[in-house]
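One protein chain is absent from this view; the other protein chains keep their places.
Right after this comes chain A.
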Amino acid sequence: MSKPTANWEKVGDKFYRKVPLYTDVFDQDLELDKYHVVGAPYGGAVAIYRDEEKLHAYRSGQAAKASIDVYSCAGKLIRRITWDKGTIKGLGWSEDEKLLVVTEDGTVRCYYDLQGDFVPFTLGHGADEHGVQSCKFYSTGFVALLGNNNLISVARYDEPRPKLLATPPSEPVVSWAIIPPAYSLSRSVEVILAIGSTLYVVDATDAEDRDFSAGPFRHISVSPRGEFLAFYTDDGKVWVVSGDWSEKLSEYQSRVKTVPIDMQWCGSNAVALAWEDEVHLIGPRSVATKFYYDASQVHLLPDVDGLRLLTNDVCEYLQKVPDETVDVFRLGSDSPAAKLLEASSLLDQKSPKADDLIQLIRPSLAEAVDTCVKAAGHEFNIHWQKALLKAASYGKSVLDLYSSDDFVDMCETLRVLNAVRFYEIGLPLSYDQFRRLTPEKLVARLTNRNEYLLALRISSYLHLPADKIQVHWAQQKVRVSTDDEEAICSLIVQKLRGQPGVSFEEIARAAYDEGRVRLATELLNYEPRAGKQVPLLLGMKEDIIALDKALESGDTDLVYHVLLHLRKKLPLASFFRVLNTRPVATALVESSAWDTDRELLKDLYYQDDRRLDGSNLLLAEALAQTDVASATDKLRLASKYLADARDFAFAKTQLDDAARLLKHQETYEKELGPGNAFVGLSANETVFALIKAGHNKRAVKLQNEFRISEKAYAWLKLRALVAARHWNELEEMGKSKKSAIGWEPYFNEVLAAGNTRVASVFIPKCTGARPEERVEMWVKCGLLVKAGEEAVKAKDRSLLEEVRAKATGSAAVEVERMMGMMTRK
C-alpha cells in the first residue's frame, strides 16, 4: 500500500493533496478543451456541452446534433439532453442538482431531475432584446448579465421571480463574479464587475465604484463562503482581498504571459489557476505549487471544501489536507494519534512494543482516538480508513470510559460514502460535503439517478423514510414499463399501499403526463387525500369528480377553485345543473357571487325559482341606487318578481309600501323645500320628522295610509314634540282625557328632556301609579311640597318622612307642617 502522504504537496506551511478519484473518465476522442464543463456541488453530476465558438473536428460516426450531456464524475453518461433551442449562454447547477440552462434570448430551463424533465421560465427585463451574455450560479439561484450590462437575479427556482439589479456603467465587462446572498454583508446577492481598470459592486439598490486602478482584472473569484476575493490582473498577478474589501491579503506574480483559462478557489485557503495543461495552486502569503497534466485542458470544478480537476483521463480531488489527517500521517509526526496508529500496526505484528507506546500516550489517548476517527472520515482510501478505525478501536478498548457514538457514526457514514464513491455510482463525496449535503439529500440524488436499490438500502441503514424513493420508483415504473396497465397498477398498489408519505397523486400525475389516463384514474383512487386529487382531476378534465372530491375534502378553497374553473368552462345552464344537487357548492357560489357577480346570482335564483331570494337581490340593488326614481324602479321589479306567489304576499306588500313611501318622501322634500331630508327614513321616522317640523296634517295622513298603530303614533308624537321642544303643545295634550300609552311615558320623556314644569303636569294623570311612585315623580320634578301632599293623601307617614329628609328651605317648613297635621289627625 502506498503511503497516504504520497499525493501530498506542501504549499507554504500547509499540505494539499490530490486524491485520485476515478480514471479513464471520458472517451479519448472527446475533445474536452472544446467543451464547457460545469459540475454540480457536493461531488454531483457534470454537464458538458460543445463550445460553439471553437472549431470542431468533423467525425463521420458522430451525431451532428448538439446536446448537453450529463455525466457522473466517473464518466458514466447519466442523460443526454438533445439541444436545438438556441445558443446556450449559461449552464449551471443548483445545490439540489437542478440543471439550469439559460439561452441567449433569456429563456431559462430548470431540469429538476436528471431525467430530462424541465420547467421553463423567462428572465424578462429586456433579456430578449439585449441578449444574455453570461451567467453566474450559486447554491439556490443565479445572476445573468445582459448585453447592456443590466443584471438580472433569480433567487429561487420553485417560484422564480427575476429581479433587475441596479444598473452599472455600460462599458464592456472584462470579468465578473457574484457573492451569494448567504455570505454577502447585505444578505442579498452582490455582483462584482470588472469594468475598465476598476471594479464595481452591484446589489439590488446601487452600483458602487470601488476605485481600483490596477485593472483590467481578467478573472474574479469568490471563495466558497465569501470571506475572500481573488482577482487576476492583466499583468499576471493574483490579488487576494478580504471579503469586506478592508485589506489586501496577498499578491502573487505568476510570471506567465498568457491569461489563465480559469481561476477558482480551492476551499477557502488557496486559489487555483488553470492554463491548458498546468495548474498553479496559490496559498496564503503568495506561496505556490504547480501541477502539470498530460492533457489538452484541465477543467476546474469548485466545491465547498476543495476542487475537482477533470481531464479525459482522470478526475482528481484537490483539497487542503484536513488537520486530523496531517496529525496522523505527517512524516515524523509525534502526535498521540500517530503513535496510536503505530501501536495498532505493531499490535498486528504481535509486537509487545504496542503496549509501551499506548502507555506513553496514555494521558491523551481519548484525544488520539477522536483524531483517528476523524482522520478515517477524511480518508478516501479504504485501506487507510480501516487502519485508522482499527487504531481507534484499539485505543478505545484501553480506555475505561469512552463514548463510542462518534466511532459508530463514522463507521456507518464511511460505509455509505464508500458505497456512493464506487465508480458505478460516481458520487465522490468528501466527509465534510456529506455532512453539509445531509443524508436525506444524498438519498434524493441517488433516487434521481434511478439507483433505487442503493437508495433504499442507505435509507434503511440510516433510518430515513423511504417514501420519496418509492414514489419516484413508481413514477418511473408508470413512465417506462411496458407491462399492461392493470399489472402495473396492482404491482404499485401492492408494494406501496398504506406506506406513510406515499403520494399516489404524484404517481398518478406521472401516469397522466405519460398519456396513460386510465392508469392515472385507477391510481388516483388510492390517494387518501381528497385535496390532492383535485388539481390532477381537473387536468384530466374529470371536472365533476374533482368537484365532489373537493367537497369531500372540506377545503372550501379547493371547492372555489373547481367552481371557478367550471364557471368558465360550462354553459350557465349546465353549471347550475351541477350545483343543483350540491348544496355546499351552491352556498359557496351564492356567497362569493353576492360580493362579486350579482348577475350570476340573478340567473341562479331565476333558474331555481327562488322568488324571495331573487326579489331580495333586487331590493339590495334598489338600495344601491342613488336617486329615488331608479330605486323605485328596482323596487317595482322586486315586487313583480313575487307576483302571483301567495306565500310571499307579505313581502310583496312591503315592497309596494316601500315604493310608495319613497314617493311620499320625495314629494315632501319638494313641498317643504331644502333642509327637510326624508328619503331613506322609515315610515315611523318620517312621521317623527313631520311632527317635529310641525306638519301634523301630513303626519296623520301618513299614519292612516301606512296603518301605523295608535300606540306607535302616540309614542312618535310624544318623542317628536319633546325633541322639538314644543312644550305648549305637550301641555295641551296633557289636557286631553285619554292616551293610548298611558301618561307615564309623557312624564318620563319630558323629564328626561329636563323640563320639570311640564313633566309635573302629567303626574296627576298617572292614575295607575302607586302613591310612593307618584311621590318619587314629584320629588324628581323638585316639587317637594307636592310630594308631601301626595304622601299625606296616601296617609303614609314614613313616605312623608322620606320627603322631609330631602326637603330644604321653605319646602322643608311646609313638609314639617304637613307632618304636624298628620300627627294631629
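In this section, a contact is a pair of C-beta atoms (placed from the backbone, for glycine too) under 8 Å apart; a residue touches a chain by one contact, two chains touch by 3 or more; residues count from 1.
Convention: contacts and distances are computed from a predicted model.
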item: Chain excluded from display, named as in UniProt, from "Replication factor C subunit 2", "ribose-phosphate diphosphokinase", "Sec1-like protein" or "N-terminal methionine N(alpha)-acetyltransferase NatC"; value: "Sec1-like protein"
item: Among A:Arg161, A:Lys541 or A:Arg757, the residue in touch with the chain that has been omitted; value: A:Arg161
item: Of A:Thr87, A:Thr107, A:Ser134 or A:Thr556, the residue in touch with the unshown chain; value: A:Thr556
item: Chain not shown: contacting residue from A:Ser296, A:Ser682 or A:Asn728; value: A:Ser682
item: Hidden partner chain, touching residue among A:Leu30, A:Ala66, A:Cys411 or A:Ala620; value: A:Ala620
item: Positions on chain A where the hidden chain makes contact; value: 159, 161, 186-188, 204-205, 440, 463-465, 467-468, 500-503, 527-532, 535, 553-558, 560-561, 564, 583-584, 587-588, 590-592, 594-596, 612, 616, 619-620, 622-624, 626, 628, 631, 647, 650-651, 654-655, 657-658, 661-662, 677, 679-685, 688, 706, 708-709, 711-712, 714-716, 719, 741, 748
